[in-house]
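The complex is shown incomplete by one protein chain, all other protein chains being positioned as in the whole.
Then we have chain A:
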Amino acid sequence: MAKKTYDLLFKLLLIGDSGVGKTSILFRFSDDAFTSTFISTIGIDFKIKTVELRGKKIKLQIWDTAGQERFHTITTSYYRGAMGIMLVYDVTDERSFENIVKWLRNIDEHANEDVEKMILGNKCDIDSKRAVNKDRGEAIAREYGVPFLETSAKANTNIDKAFNDLATAILDKFAGKEPGDAPDRVMVDTRRGDTSRRGCC
């Protein structure tokens, strides 16, 4: 009996102003590393990472986008097909926070209607230069009905949680819609590669 290489594939997207830490967040999540040098992303890049949620193996394909103004029109064409979008701002950069509304509007115009969203206030490790309070992040998230987390790619705060939460939200919606369609759980038993009909643990 064939085993699926993964149960589900989720395409996620990171958007937000240039320099807010999108690439760093992805790097932290996929490679568990951080670098303080800033290399502006000129294009669209992705990494994959497999997570296990609710007993399902989920392959996340996470797209990192160029945040620069001049690429905005092009990057919106990558919204379609994304099942989850992370909107990232920088807690030390007021403008990037104000622009969240603009990014939200962008999503409304270009992304799938039922896309799951999440707002991240990144660089929460920096206290000295903080420009946006957590309250304000929470407030805007409440206003738009989007989950919110403060993260730090540098200190590895809430990075895994952010992706897991977003993926879980997609999974729950997915499972709710097509109960019969969810692929079988992949067996934990690997000993013989046999056709066990039940899983263990």
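Here is the rule we go by: contacts are C-beta pairs under 8 Å (C-beta built on N, C-alpha and C of every residue); 3 or more make two chains touch, one makes a residue touch a chain; residues count from 1.
Note that contacts and distances are computed from a predicted model.
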item: Record-based protein name (UniProt) of the chain missing from this complex, from "S-adenosyl-L-methionine-dependent methyltransferase", "snRNA-activating protein complex subunit 3", "phosphoinositide 5-phosphatase" or "Fuzzy planar cell polarity protein"; value: "phosphoinositide 5-phosphatase"
item: Hidden partner chain, touching residue among A:Leu8, A:Leu53 or A:Ala66; value: A:Ala66
item: Per the touch definition above, residue among A:Ile48, A:Val101 or A:Ala139 touching the missing chain; value: A:Ile48
item: Chain A, residues in touch with the chain not shown (by the definition above); value: 1-6, 30-31, 42-50, 52, 57, 66, 70-71, 73-74, 77, 186, 188-198, 200-201
